[in-house]
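Can you read through this structure? Questions will come right after.
Each chain you see keeps its place in the complex, though not every chain is here.
Which chain is which? They are A, B and C, in the order written, and residues in each are numbered from 1.
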Amino acid sequence: MMAETWLPSLKTAGPQEGFELAAKLARLGVKLTQPSADVRDKLRANYEQDSAQLIASSQVIAVHFQTIAAANGYWRD
Amino acid sequence: MMAETWLPSLKTAGPQEGFELAAKLARLGVKLTQPSADVRDKLRANYEQDSAQLIASSQVIAVHFQTIAAANGYWRD
Amino acid sequence: MMAETWLPSLKTAGPQEGFELAAKLARLGVKLTQPSADVRDKLRANYEQDSAQLIASSQVIAVHFQTIAAANGYWRD
């Protein structure tokens, strides 16, 4: 589907980069289901104005952040 | 229900393949509940245009990715 | 409620059987809340045509699969 490399590692320099990666993975989950950038752009205009969907997006980010934080040993060192 | 082998292992070469496997498992969860490909195709035309359902799909992928990432030791090596 | 044995173990031969067990547990969760097979059959006709509910079912399977995968050490050996 997407031939290039878009997720080489779960390692990040710190929690902030980990959070941004989590947001990227949340978007990638949508992209894998709806590959058309045109359709996604049209939908984005809609859900960006819908607080329930923004909260749902934040929930997806939270689950991915949990995974990424564990992968990085919670950046404890 | 589905006689062939469709999930031999949770091991993947890296996080990207793990993410694609997570998306596959999310679809398989739907397939086990609605086995008819015809009905699924009809429904897909609908939910691909619905951002709330795309976000919900992304959430299912996130949970499966958590499982697969743990199964692969977060591809740390 | 249900006198017979319907969940003797979380051990499965591999990930595919684990996924099928996860789907079974998702259905059992519904069954424990709505014990009537007649009512469940009537409802099934409805939610099998509703992509949002199919995605929600897939989410329940994902959570159970996480549990079962951990119980089986992710079938690593």
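One rule holds for everything that comes next: a contact is a pair of C-beta atoms (placed from the backbone, for glycine too) under 8 Å apart; a residue touches a chain by one contact, two chains touch by 3 or more.
Because the structure is a prediction, the values reported are computed rather than measured.
S.K.: Considering just this structure file, the complete complex holds how many copies of the sequence, given 3 are shown?
M.R.: Counting every copy in the complex, the total comes to 6.
Note that only the chains that are shown with their structure count from here on.
S.K.: Going by the touch rule set out above, what shape does the chain contact graph take here: line, ring, star, complete or other?
M.R.: If you draw each chain as a dot and join those that touch, you get an open line.
S.K.: Based only on mean CA positions, could you tell me how far chain A sits from chain B in angstrom?
M.R.: 16
S.K.: If you average the Cα atoms of chain A and of chain C to get two centres, how far apart are those centres in Å?
M.R.: About 27 Å separates the centre of chain A from that of chain C.
S.K.: Hey, what residues on chain C touch two or more of the other chains?
M.R.: none
S.K.: Contact residues on chain A for chain B in the complex?
M.R.: 1, 5-11, 25-30, 32-34, 39, 43-44, 46-47, 50, 52-53, 56-57, 59-60, 63-64, 66-67, 70-71
S.K.: Write out the stretch or stretches of chain B touching chain A in their complex.
M.R.: 14-16, 19-20, 23, 48-52, 54-59, 61-63, 65-66, 69-70, 74-76
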